[in-house]
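Would you mind keeping the following structure in view while I ask a few things?
A single protein chain has been omitted from the complex, and every remaining protein chain is retained in its original position.
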Amino acid sequence: MRKVLKISLCVAIVFLLVIPQLAVAEDPVKIGVLVPLTGIVAQGGLEMKYGIEMAAAEKGTVLGRPIELLVEDTQVKPPIAVTKAEKLVYKDDCKALIGVFSSGVGLAISKNIDKLNVPFLSTHVMTTKFYSLHPLVFRSGQLANDQTAVGNVKGIIARPDLKDRNYYVIVHDYSWGHDAGERFIALAKENGIKIYNEDYDKAPIKTKDWSSYISKIKASGVDGIYMAFITNVIPVFAKQAADFGLQAQGIKLVSAAAPGPLELEAGGEACYGIFGASDWSWDVNNPISDKWELDFFEKYKTIPSDAAVHSYVGAMNLFNAIEKAGNTDAKAIADALRGISYDGPYGTVRISAKDNCMRNDAVLTETMAAPDNPFGAKVYMKVLETFKAEELGPPE
Amino acid sequence: MTGIATAVDIALNSLVLGGVFLIVAIGLNIIYGLSRVMNLAHGSLFAIGAYTGYTLVASGLNFFVALLITPIIAGFVGLILERMIIAPMRKRSMIYTLILTYGLMFFLDGMIKQTWGNEPRFIELPIFMGETLSILGTHYPVFRLVTLAITAVVMIALMLFLNKTRLGIILRAASTIPEMVSCLGFNMNYVHIGAFVLGSALAGVAGIIAGPLTTIDPLMGHEMLISSFVVIVIGGLGSLRGAVYAAILIGVVQTLAEFFITDLAMVIVYMMMAVILAFRPLGLLGEGKFE
Amino acid sequence: MMSDITSIPGDRPSAAPIKIFGFAAIFLALAILPFVWDNRFYISLITQIMIYGLLAMSLDVLLGYTGLLSFMHNAYLGIGAYMVGLFLIHVSPTSLWLACLVGVIFTGAVALPVGWVQVRTGGLAFALLTLAFGMMFHTIVWKWYSVTGGDDGLMGVPSPDIQLFRWTVGNTGDPTHIYLLTLVVVAICFVLTRRIIRSPFGAVLEAIRENEERAAFVGINVRRYKLYGWMLACILAGIAGALFILYKGYIGPTTMSAFAGAGVLMMVLLGGMGSLWGPLIGAGIFIYIQDYITTMTEHWEIYLGLVVILLVLFMPTGFVGMGSYLKRMRRN
Partner (left out) sequence: MEAFLCTDDLCRQFGGVTATDCVCIDIEESGLRSIIGPNGAGKTTFINIITGRIPASSGKVFFQGSDITNKPTHELVRMGICRTFQITSIFQNLTVFENVRIARQAHKGGSLKIFSTKRSLKNVSVDTWDILERLGLQDQAHQEAKNLAYGDQRVLEVAIAMAGSPQILFLDEPTAGMSPGETNHISRLIRGLAEEISIVLVEHDMDLVMSISDRITVLHYGSIIAEGLPEEIKTHQMVREAYLGKDA
């Protein structure tokens, strides 16, 4: 009897905790922000959050109503991310979802998008599966794997110091890594770039000690490495490779992903000489970019990163689309997103009406010692080449 | 590169990897052997060691000075944990201490993240250690060889301590017949404290030497905890010599697996453990041989 | 002599009417809930709580009744879920019951050899081995890209109709239908498990928990019964896994991680070991709190850890049965 009472009491308490939250204020337009704030990529998630917050602060209102951002931590775990997305939509009544890091998380949310029935704009996934995935799923920000591969292959051909090398391909073992590796290998072969291992190496994401892989690369006698790693691992790998003297022996590193600025700072000199295509670096010179960098640094006291700028531009595209749609209906916003464009720090970013994914210009960068700069950065990504959106594709 | 050079590379890599596993696992085993507590927060102490080392070196100290200070700090953290959290639980069943230290692991990892942030850290090494040394045709990083030397020194020192000093002999006795030791007038509390301080200090040493080998990030302790479990379960719980064999075995198997089949390296290690335990349920050397 | 049998101590009479009534009332209340309160978030959250409640309850069969600790019981939820998902994708997208049966049997088939190795070692090694084997399954699922979808997880799992004999009563893709299905399955599992732990078989498990050596010296084959207990727990976890994949339509390797395993352990602790209600309530509290804390702070691990430490230090028996355990502790 007492047990039953106790249990009913517990149930009652739980319900009491639940019910007050049901009252939902109608006034602001709520946008759900899904970013990783814990786990290995938390720093990137934080920068994404900053970018979106900055956009919201600049934009201020949409449809005459204030923008309210509700931020949830995905922990880079798909099931948690889906639960959080459900919470943002069902409980908090968010009209759109933005953010995400990792293809797995992005795809898991997309799988549930029919149920959630809100537009979902990803600013940080590279998988090519996002092309024409779902009428409510969009990408604005971060080059997709196919675009990166084009950028890197074009970059390698354009640069005498990268051309005519034999490349060893090593990727992180998950869908993005596989996709990135395969795209690069296919394109490289078409363009006459030599690939040492077409059945590329797949390293577990948790790999900390890279010595076995480095020994393997040493044993292969290549003079170039193409790597597709989660960004915070790039300096780790570069540093360990440098410890074994790879870079000193003239081996060049080309990366499928752009490392974050704090990661580069941590890696220091070992990160010099990593090449890679990306859509932005603070070395990009145009008035919008220059102003944005300073504003961002002023506000968050951290070196402006590409994760932040993608999310900023993505958020701007979303807010403008809501404005254009004239209401917060999911379908209306989605229709407005198709074909929308925004002139931001890395030029015009247009969301293709054909496949819901963005097209924009990009750059090839090399990391090296930074010149004097307001951010106090010691390492930076120097812009070597610029590519037009049409060059990167995919064709529409 | 020649085959010999590659073989030398692999051999050295396995020893370096096995060495780090060994120091962490021995620390865990000492704590278990002497106080019968399986400290699941041991991996976090390893991470604390690495971060402490990073902070000390970043603040301008020489790496070798930091190498001496880090274990003292890690040992001190171990002391606080033992007194505040583990000691009150000593009388309760093993399940509670396991769960308690599991919680402690999450707590410490969270604290590490809050203190040092998420981005990876690197320990700056003295210039000479950044060089490579040519051995039989391969260029091998000097600091990895230094790491190997440090591992050897730590292990020899530990062996001498346990076999040659009075205190060490008492500790060994305490692991098998605690009643006897308390009869001789030694307070078992001090033995427990000593075990935690020594074990944690070893985790700290492992942390600072693993720092330059890998990356320092808040999750570094997790993987290490699992690996050191595999080591002590294969070697035999509480068996120090078993840990030595198991650590080297796993270092070799993991390195070879990463070199030749890449993808399934860790699966191979776990499979090997399952097979060994199916035939020797108490590990290679059996349970509780504290020597 | 015979008259004494009716009042045999230590063997509680089958459920008292009040308990049956309480159980029925809670079941009915939960059954009509989605029809009176149409909030998909909370319906979905309660579904999740019930699934994890079942998983926590299965862990409690091990921890609270057999005295064995499993750090990664979620691995068996994962195995069940993957198998059901794979069956639905590759074999038959409509055979719900067959898929679940295959998933649960497969979970048992995997758990059997693992359990056989585990019970051969001592109590502590058993616990450490659950961690190591759990990590092994996690790694396999994570690396076997072509089958499991690797890090991306298993996607595109169809939502079959729920058929009873020849009638279609719902679809697992509908949040309310999956909620009701989960409710019924969890209730059945609860009743059956309660029956089992109060059977002669349950008495053997309890004896092993209380005193393993003595149990062996009254003629119980301790290893074998530990293995049976383990199998029971893993099969229940497999059932939870089947529900999980039907509910989420997705499963990824992180569901099988050590972090997730710690969560399940905490549910049991929060609710109270050695009572079947406890873990269910513990799951509710845990999932709700987790939802709360992770929204409020990015440093939620600190609080998670702190809660575990405080629970073990000051409230080792959780919410349910706190009173009786406190009494026992004082006497000890």
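By letter and in written order, the chains are A, B and C; residue numbering begins at 1 in each of them.
Throughout what follows, contacts are C-beta pairs under 8 Å (C-beta built on N, C-alpha and C of every residue); 3 or more make two chains touch, one makes a residue touch a chain.
Nothing here was measured: the structure is a model prediction, and the numbers come from that model.
Q: So which of the visible chains would the left-out chain be touching?
A: The chain that is not shown touches these displayed chains: C.
Q: For the chain that's not shown, point to the residue among C:220, C:293 or C:306 touching it.
A: C:220
Q: Since one chain has been left out of the picture, which residues of subunit C touch it in the full complex?
A: 1-2, 4-5, 8-11, 14, 192, 195-196, 198-204, 206-207, 210-211, 213-222, 225, 328, 331-332
Here is the rule we go by: only the chains that are shown with their structure count from here on.
Q: Indicate which of the five shapes (line, ring, star, complete, other) describes how the chains touch one another.
A: Its topology is that of a complete graph.
Q: Taking each chain's centre as its mean C-alpha position, how far apart are subunit A and subunit C in Å?
A: 36
Q: Distance between subunit B and subunit C based on Cα centroids, please, to the nearest Å.
A: 34
Q: Give me the residues of subunit B that touch two or more other chains.
A: Answer for subunit B, listing residues that touch two or more other chains: 113, 263, 266.
Q: Can you tell me which residues of subunit C touch two or more of the remaining chains?
A: 139, 143, 299-301
Q: Would you tell me which residues of subunit A are touching subunit C in their complex?
A: 1, 3-4, 6-8, 10-11, 14, 17-18, 22, 37-38, 42, 72-73, 75-80, 82-84, 86-87, 89-91, 103-104, 107-108, 111-112, 115, 173-175, 178, 204-205
Q: Quick check: in the complex, which residue numbers of subunit B touch subunit C?
A: 38, 85, 88-89, 92, 94-96, 98-100, 102-111, 113-114, 222, 226, 229-230, 232-233, 237, 263-264, 266-267, 270-271, 273-274, 277-278, 281-283, 287
Q: Could you please specify the touching residues of subunit A with respect to subunit B in the complex?
A: Those in contact with subunit B are residues 38-40, 42-43, 46, 173, 201-204, 206, 208-209, 211-213, 215-216, 218-219, 221, 232-233, 235-236, 239, 243-245, 248-249, 260, 262-263, 266-268, 270.
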